[in-house]
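Below is one structure, written out as structure tokens; comments come after it.
A single protein chain has been omitted from the complex, and every remaining protein chain is retained in its original position.
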Amino acid sequence: MSASRAEPTVTPAVAAPEARQGRPAPWDREEVLAWLFMVPGLLVLLLFMAYPFVLGITISLTDKMIGFKDYAWVGLDNYRMLLSDPTFRMTVANTFIYSFVTVPFKLLLGLGLALVLNQTFIGSRFVRAGLLLPWIVPTAISSLAWLMLFDSVLSPISWVLKDWGLISQNINFLGDRVNALASLCVANIWRGIPFFAVSILAGLQAVPQELHEASALDGASSLGRFRAVTLPTIRPIVVITTLFSIIWTFSDFQLIYVLTKGGPAGGTHVFGTYAYQTMGYSALGQAAAIALSMFPFLAVFAAVLLRYVRADD
Amino acid sequence: MVGSNTVSNRLLKLWLPLAGYSVFLLFPFAWMLIVSLKPDAALLDTRVNPFALPHPTLKNYAYLLSQTDFPRWVLNTMIVTVGATVLSLFCSILIGYALGRFRFRGGDTMGIVIFLLYLVPPTLLFIPLSQVVSRFGLYNSYWSLILIYPTFLIPFASWLLMGYFRTISKELEDAALVDGATRLQAMLKIVIPLAGPGVLSAAIFCFTLAWNEFLYALVFMGSGKMKTVPVGVVSDLIKADVYFWGSLMAAGILGSVPVAIAYAFLVDNYVSGLTAGATKG
Partner (left out) sequence: MNTPESARTSEQLLHEATTLRLSRRGIIKRGAVLGVSSAAIAGVLGATGRAAKAAPFTVLQQKKLNILQATYFVAPGQAFFTKLAEDWGGQNNVAVTTDFVAWPDLQPRIASAVEGGSGPDVIEMWDTWPFLYNENMVPVQELSEEVGQRYGGYYEWVTKTASVDGKWFSIPHGASSAAYCFRISELEKAGVADPKTNFPKTFAELFEVGKKLKANGKPIGQALGQSLGDPPNFCYSYMWAYGGMERKEDGTTIAINTPQFTEGLQAFVEAWPAAFDETGLSWDDGANNRAFLSDQISATINGSSIYLAAVDAAAGASKLDYEVLVDPSDIWHAPYPSGPAGQFNLLGSRSHAAMSYSENKDVAVEFLKHFYQEDVFIPWLESQKGYLIPMAPGYAENEMYTGNPALAPFPGVSAYSRNKGFAGPADQKASEAAARYIIVNAFAQAVQNGDVAGAIGQAEQQLKRVYG
């Protein structure tokens, strides 16, 4: 990410709207138009999100049980309980490991894939289709495929490695914490690469080609051109994609739920699976507190990363 | 790309990395394909190489298509996904444009607020959302998901589009404004076409996320023939402690390959459009 601090090479022309000829209609004024543009989306979000969102936060301050109408205000008790909960501490650690191992891999490998796919070559269409697959296969199903691949007894990976004489015992992919975390990371990276690749690939289309050529003529190496021309242009996309990827990885659920359900011995719980498990015995207040305790972490990443996006005007 | 296209350069920059990516990204998928084509007798037979496929069969596909409601699940998923994608994209283009290219009071705050809404995970949200779905009488209808999916699609798509709109140089738009075009005209005729790849990729994201979603689909539209592909497959092909592996994997293949091909055409469209766009600058 440090490369993104490079000076922007594309200087936006400064053309004040006032310089326009004629008088803009009221609805054509930026301020008005901007808010008009916000309306449809905000309407959907307000209607379907605002209430659940506020309710979610409220519930985390109560001892609400699923299906019971009466509940009492307990203040921050649910959060306080988490501080002394060893499983929760493990959950936080796991989530950080899971995110900070996978996101950089996904970003770098995704960026690489985008650069590769941005070239034209024979059969490129089919290759692109094929390499997008991990992300398109419904996770509910692809995680079952991983479940087979990671099976402790019948894993085809273990079978082949045994056949080649590389291992003598089946690999215990999901049976101990370190292996299980590593296996989950591999599956998560697998699923996440195409997401980065597609969004960066689209961003690459906006790279001004003549700048590229100009700096090539100036004798810049391809790495130099990449840093000077390509990266500044796709920077907002890379940052936003990374940010959302962190959020998704932080709140991942399905993959881990299918593969380990948080086991062995709670060793692979992340916020999503732990909150879900807590709802299994109806403790909605606690579950909400678990899920919402992601919030400060994510808000910090968001604040840091958003600076990169909005600071360059 | 314009650089020297010597053979060794091409090998280093294209074919080698491509081979590496293909092995990693396609390996699990190849496994799915093998499982879906295996006859029952060979599936868990540890005496032979599990990747071998001496007698492929289409039985699992036949089972999926004739013995389950798979075609109907695909239809349901399509309706929901297309509906949610169109709605989200419409809202997100507008929001992304406003946030990305307009300066207005409260703009930054709105951007952050929309983003923050995203931070509450579905594993929690489905409970309060149940009340909303119930109040609007949407339980087990397409509208439940068409209206709920945008809650997690719009924030992301808006931000992504904001990013794409920012990658487009302001010169052209400003030139059009100087020529007397209205803001709206400049947006529709200049910026959005230029952001075509970005809009397409946002569409792809919305589509994929909606296509894959499980929990909301399970709780809000999981009854009778209304199931989506992931929900239908998991509830009909996992019989308690017995997994119908072949058909499950067949469902994964049938539920993704057509979409992947469609994407490839879309992506192809903008990647090969590169040279044309570039000359215009």
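Order as written gives the chain letters A and B; numbering starts at 1 within each chain.
In this text, a contact is a pair of C-beta atoms (placed from the backbone, for glycine too) under 8 Å apart; a residue touches a chain by one contact, two chains touch by 3 or more.
Remember, predicted model here, so these are calculated numbers, not experimental data.
Undergrad: Give the residue, chosen from A:108, A:167 or A:265, that touches the chain omitted from the document.
TA: Checking each option in A:108, A:167 or A:265, the one touching the absent chain turns out to be A:265.
Undergrad: Of the listed residues A:129, A:279 or A:306, which contacts the missing chain in the full complex?
TA: For the chain that is not drawn, the touching residue is A:279.
Undergrad: At which residues does subunit A meet the chain that is not included here?
TA: Subunit A touches the missing chain through residues 65-69, 85-87, 150-154, 170, 172-176, 180, 260-266, 276-283.
Undergrad: Considering the whole complex rather than only what is displayed, give the residues of subunit B touching the chain that is not shown.
TA: Contact residues on subunit B toward the absent chain are 40-46, 60, 126-128, 130-134, 139, 215, 218-220, 222-224, 234-236, 238-247.
Assume only the chains that are shown with their structure count from here on.
Undergrad: Along subunit B, where are the residues that touch subunit A in the complex?
TA: Where subunit B meets subunit A, its residues are 1-3, 13-14, 17-18, 21-22, 24-26, 28-29, 31-32, 35, 44, 46, 49-51, 87, 90-92, 94-95, 97-98, 102-105, 107-108, 110-112, 114-125, 127-129, 131-132, 147-148, 150-151, 154-156, 158-160, 162-164, 166-171, 174-175, 177-178, 180, 182-184, 194-195, 197-198, 200-201, 204-205, 208, 211-212, 214-215, 229-231, 233-234, 243, 245, 248-249, 251-253, 255-257, 259-261, 263-265, 267-268, 270-275, 277-279, 281.
Undergrad: What residues on subunit A touch subunit B, complex-wise?
TA: Contact set of subunit A toward subunit B: 10, 12-13, 15, 17, 19-22, 24-25, 28, 30-31, 33-35, 37-38, 40-42, 44-45, 47-53, 55-56, 59, 66, 109, 112-113, 116-121, 124-142, 144-146, 148-149, 154, 156, 159-160, 163, 187, 190, 193-195, 198-199, 201-203, 205-206, 208-210, 212-213, 216, 222, 233-234, 236-237, 239-241, 243-244, 247, 251, 253-254, 271-273, 275-276, 279, 284, 287-288, 291-292, 294-295, 298-299, 302, 306, 309-310, 312-313.
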